[in-house]
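Take a look at the structure set out below.
Complex shown without one protein chain; remaining protein chains in place.
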Amino acid sequence: MKSETAGAPSAKLADAPSAISAAVSAASIGGAAARLGRRLFGRRTAGVDRMAFGLVALLTIAAVVGPFVTPYDPFAVETSEALRPPSAAHLLGTDDVGRDVLSRLLAGAGLTLLSAAAIVVLAAAVGIVVASVAALLPRRADEAIMRACDIFMSIPSLVLALGLAAALGPSMLSIIVAMVAASWPSTARLMRGILRETMSSSYVESARILGMSRPRLMLRHVLPNSLDAIYVQASMEISGTIVMISGLAFLGVGAPPPSPDWGSMIAEGQQYTTTAWWISLFPGLAISLGAIAFGLVGDAVRSFVDPSSRRSS
Amino acid sequence: MNLHKRKLALTLLSATTAMALSSCQLPTGASSGGSGSAKQSTIVIGSSNTAETLDPLQSSDAHNDFNLAPMYDRLVDFDAKGEMVPKLAEQWTFNGDATQLTLTLRKGVKFHSGNSFTAADVVYSLDRAKKIGSGAASFLSDYASSKATDDLHVVITLSKTDLDFIGALSQIYILDSNLVKPNQGSDNAQGWLGTHEAGSGPFAMGTYKPNQELDLTRNKDYWDFDDKRPTSIVLRMINDSSANRDEFLAGNLDITMGLASVDVDNISKDSKYEIVNIPAPRQTYAWLNMQGKITGDARVREAIQLAYDYNGHLASALGNQGSIANSILPEGIACRVDAGKPQQDLEKAKQLIKAAGVEGASITVAYQPSVREFNAAGTILQDSLKKIGLNAQLKAVTFPQYSALVSKPETMPDVALAWDFAAFPAAGPMLNREWNSALAGQTNFTRYSNPKVDALLKDGLTAADQKQACSDFQEVQQQVIADHALLYIAYPAVTMVSDKRVGPIPFSPTQQDFNVGTLRMAK
Amino acid sequence: MKEPLVHGGGALLSIANLTVSLPERQRTITGSGDLTLVEGLSLDIRPGERLALVGESGSGKSLTARSILQLDPALKLEGSITWKGCELLGASRRVLQKVRGAEISMIFQDPMTALNPVLTIGEQVAEPLLVRGVPRRKAYARAVEMLDRLGVPKAKERMRAYPGQFSGGMRQRVVMAAALVAQPQLLIADEPTTALDVRVQEQVLDLLEEQSRELNLAVLFITHDLAIVAGLAQRVAVMFRGRLVEEKPVDELFDHPDHPYTQGLIGSIPRIDLDPDTRLTTVEDYLVLQGGAHHE
Amino acid sequence: MYKFVLRRLGFAALSLWGVATIVFVISKLIPGDVARVAAGRLATADQVAHMREVLGLNDPLFLQYTGYISRLVQGNLGTSTITRQSVMGDLGAVLPTTIQLVLLGMFITVLIAAPVGIAAAVSEGKAADVAARIVLVTSGGVPVFWLAIMMRWILGSVLGWFPISGTNSVDGGPPTVTGFTVLDSLLFGTIGNLADSVFHLILPALALSAPFVSTLARLIRSNMMTALKADYITFAISKGVPRRRVILRHAFRSALGSVLTVFGMQFGWMISAAVLVEAVFGLPGIGSYLYRAIINQDTFSVLASVVVIGFVFIATSFIVDLLQMAIDPRVRHAQLGAA
Partner (left out) sequence: MNDVLLRVEGLSKTFGSGRRAHQALDDVSFELRQGEILGLVGESGSGKSTIIRCLVGLEKESSGSIRYQGINPAAASKSELHRYRRDLQMVFQDPYSSLDPRMTVRRIIEEPMLVMGGYSERERRERIHELIRLVGLRDEHLDRYPRDFSGGQRQRIAIVRALVVEPKVLLCDEPVSALDVSVQAQVLNLLKDMQRQLDLTVLFVSHDLAVVKYLCTRLVVLNRGRVAEKGSVPEIYENPQDAYTKALLEAVPVPNPAAERERRARRLGLAVAR
């Protein structure tokens, strides 16, 4: 089997380490995406996966163009129009102060998905940094760091995030901070496992015996080769993160009004869940759909990048 | 299949209930007889008033008070018209400068424990409040000491002249000191009273499942016994309003409140149910920061008043349950000044903003997201202000956070949506709390500071003559209104939904929702 | 390609014109059409006979062996496999279950992974009997006996042990015990010594031969290593790229290999009994000589 | 063995200390004046100052910390500033509700997850597997509280099949002895009490288990799939072991290892997910308690609830580790060294 993707040999060793890592990760993200794409549109992709990818694409489009195509001003209060059920004028109804639910849904897509993505990416980044540092430090320090992660992990992340978000005050930013703070230890632990596995492979050892410094080793061999596992991890996390954000919003520590992020919309419609059901049903559906689509995509990505299928060429 | 199971469970249930009742309940003289009648006069109330503690000192929290009121008695109370009525105290007299108050107590009152009520119980209850210093103790700031001269007479000494002190006593529940003392422990019985009861009220505690359910049984030895009171009351603490609605519609509740307006509208179509709107002794305000960078300017404050969509508030935030305010004091209080209902006037507001030169400026609006009304009000305010060129940033805060923010001038929000209420229908204490410059940053939520108002308040509070006091307080109100220190927005009503088994529910000005102790059966 | 020497008559197992392929929908890597892995293979095994099937990785030798018991449901099998005259291809699951373990059993390359780490040795050895309704007590007694026979010390006590407590050599004995406990007539040994050290390998090979002789057990020995076949097998079949290229009695094969691939294979084995200066030949050398289009 | 238990206990203690410390730091981050909360909303400045003194809030931070830790060691979780009760007592009252909910939730989780996971693994790549995958991803993707609301609405309110809220019907509850309504019904109540108690738990437990069914079933599926590809499975098949036994005895048994670990951790996660479900069904458990404590800024209760949840989490993972050692010889060997 031929392949011309995976990792462009562009970065020169003489460059600054950060440049290398940036280039390497950019190149491998590109490579992975290309590989993924080929698999996706190959004949053997399950219909479910295509649908999920389609849905994710749709959500992404909604997130990008959503704010520009809203039928109404998503923030305009029109108290005389409050609590209108779905109709031709308001396809998804209006909320308790008369704002158009569809418009708010569209306006909030980006916010919701972006914050979920931000949480996953940041937690992964913190996790990778901690795991890398741990991997570079002597064994004892490494163990101490991992123990610290274990301790953090003995507080269930929802409780920790709830406590932290409450402490930081209700805002999207504090939710992001709280969620990252609550989820980095498990990410770090996972990353540590992944890095450790990569580090013990003989191609890394073969670079090690040349006297390549550990940080350089990390950037040049270990991290790029751990990325696949990291993508899988990250893609699996997004779904859960979307759900968790909405849970925090439901508990009242979400973004304050008039933020149209979906979690906050549910929280605002909480009192009307079953009477003026449209206020929270649609954001609830959007969150569920998003979570399900990302969940399926995460699954698919995992089976694509599964290490056992990697050698099959 | 599930349906079948449910039925099975219910049959089993009623069988056991019948057994339990026939074995331990005294037969009641009701006409229908048997266990059925006992069941019929049980009223089940669902509300979000989940008691944090049953310690009567914590009655300043409306959630607690709702549960406490039927179990305890106070010395005095106010009736629906705001008139003071005797309860455990039959008579009260101030000395000349109103620094000493003598109470004559009701004879023959018994606590649920069987202990007789005496002056010692009053002294104990007041001293305990002073010692602990929290909750309802805040109404007793002028209390110095008290003394039982005999079983039925108490002399209370105040630290300064305070004519309203007698009104404040309506907030203090009287404890059975002989019962409490042995359980006092090291925390003045705060722990014990949290889950136990030591009152003399119309209902005694049956079982208590914290955060869930309080079962009350009628006190057959009550001094004001009335057999129209239900034989038992179950208070179910259900925080979610839609769960309340669903339980009510499923027939599991007789009374529920705090439903969303849509739900109320739907339920009102069904003649099986009764919808009662009770005025509440509370009011919705938007406090304006008198010393704020932007709101420090009276023109801006007036503009905000003119910008707000009051009708929208009534319609959306309150679901038409309540009315637009016409005073800076809640309803049912003497000496209120009628300021007229505020009107939205965007044009004028815009001009004022332009004149003040603050177009496009940002201001902070604090609100408590746990109160539904504020969520909508915040959004409406934000939208209203946008129309006059002010950019409002909403800041959701818990009450403790809000208190902390207010305590420092630099963290003080420009606008704060809040409820305030008169614990008892007297203008003085409430006005003093809100507008006295000495209390700025504590209970004076606007940092209002006006020497003239301070002087008037002092004069009014220490006036031995009610009339004089009243005119002082009215002048205070006029001054505050003239200073545009706040948006007086609405009087939110308590909407109660009940089936027809329950009689009319009277308004009680010392109670946030209603006094469970006053419930009567319909027949 | 040659026809096998004997066909049909007296054979215990007879494979005729077996083709193994991977159906298109099962292929994980891109490519279209069914992927043929073994093509037109015919082979007989007589009772008590030790036949070696030799080939390098990818030659299809293991697939052939696994196809006899139809262990890979994803594969498409064509042709015929008859066991004592009965057709196994297309047989019901019940029939296959009856044959597996009791008439034909199999042992595998890696003794470390062939045993379930969470079940006791006893259960795993006695299992072929247990699943056929032999009472537990009796089955376990037979298992102990079998372990004893295969030289597992303290067999009775170790019935309760788990595979983790055994060395590789011991595990292969346990695996053999499980394979032989129900007294099958054919044992398929799929590279059973590849993962073992040379001394243990010798022991296992000895055991195999011993059991084969004592129980009149036919053995189909799959391996890539011609050297170990030399002493064990009576007949050798050589596979190359899914086809049978040569099948002969063992002495003949080593003395006169016909097929260039076999020649290359024999020439490429480093020999302890020869002068190290003899340069190793490679398969390529022979195939190139023959004009075969082979590249890696 | 003892050494392992001791080492594991040591780590559990260390974790507890860590949890306590993290929680203390968070509590100090929460803005707002604890003393004012304690004194009540209408308290005067003097009363607040008095309260501050009583609560030790004027002490240096370090002293507050050491005091807090030493009280914790004595099992004193402090006094709630809202309920005025010993937090220990408060939690004692709410924990049973949550624990029985979580136990039932876990029971339901296993009941659904195991067969679905196994079935999906066995039919890998086929329609049944795809269907199972969609169902599982869905149950994992729908927000728990949302599902709870929908279940309450449709199954509770509209169809009337299940109770809507609370742990018991009016008159339906057993006498409160242990606080576990199910246990109390069994020991001191009637069959009616028992039916009523269990009945009230079913819907919340079902909602609670949804995301966990998803995780657990997917884990079982992937573990089973790995196990089914293992050599020992092929060997078992070649021994003539029937398919059923291959799947249940060989594959499922060995897939159970990490399943147990995750299952143990789910206990902790479920307690936190209970925060969402309890709110919807009006169950007076630790979830509702914690949520209210956070909203009311009841610092001691927040600290204590999180510490207790952490404790339960640590304790379960400890027990799970021991259990796993008991049932999985692989782990036993890794931990104790080959015998």
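The chains carry the letters A, B, C and D, assigned in the order they are written, with residues numbered from 1 in each.
FYI, a contact is a pair of C-beta atoms (placed from the backbone, for glycine too) under 8 Å apart; a residue touches a chain by one contact, two chains touch by 3 or more.
Values in this document were obtained by computation on a predicted structure and should not be read as measured data.
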Task: Shown chains touched by the chain that is not drawn here - done: A, C
TODO: Among A:224, A:240, A:254 or A:290, single out the residue that touches the unshown chain.
DONE: A:224
Task: Residue of C:19, C:183 or C:268 in touch with the missing chain, whole complex considered - done: C:268
Task: Residues belonging to chain C that touch the chain removed from view - done: 56-57, 197-199, 201-202, 205-206, 209-210, 213, 224-232, 250-251, 254, 264-273, 276, 279-284, 296
Open item on the list: Touching residues of chain A against the unshown chain: what are they?
Closed with: 1-3, 6-7, 9, 13, 28, 31, 201-212, 221, 224-225, 310-311, 313
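Definition applied: only the chains that are shown with their structure count from here on.
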Task: Pair sharing more residue contacts (C-beta pairs) when C-D is set against A-D - done: A-D
Task: Central subunit by CA centre of mass proxy - done: D
Task: Centroid spacing, where centroids are CA-atom means, of chain A and chain C in whole angstrom - done: 49
Open item on the list: Centroid of chain C to centroid of chain D, CA atoms only: how many Å?
Closed with: 51
- [ ] Starting from the mean Cα coordinates of chain A and chain D, work out the distance between those two points in Å.
- [x] 25
Open item on the list: Counting only residues that touch at least two other chains, what does the list for chain A look like?
Closed with: 169, 252, 273-274
- [ ] Could you check chain C for residues that touch two or more other chains and list them?
- [x] none
- [ ] Quick one: which bits of chain B touch chain D in the complex? Just the residue numbers, please.
- [x] 2-3, 5-6, 8-9, 12-13, 15-17, 42, 44, 50, 52-53, 55, 58, 60-61, 133-139, 141, 187, 190-191, 193-195, 207, 209-213, 234, 236-240, 242-243, 246-247, 249-250, 252, 370, 398-405, 407, 423, 433, 439, 442-443
Task: Residues of chain A defined as touching chain D within the complex - done: 46, 48, 147-148, 150-152, 154-160, 162-164, 166-169, 239-240, 243, 246-247, 250-252, 266, 273-274, 284, 287-292, 294-296, 299
Task: chain A-touching residues of chain D, taken from the complex the two chains share - done: 11, 14-15, 18-19, 22-23, 26-27, 29-31, 130, 133-134, 137-138, 140-146, 149, 153, 157, 211, 268-269, 271-273, 275-276, 279, 290-291, 294-295, 302, 306, 309-310, 313-314, 317
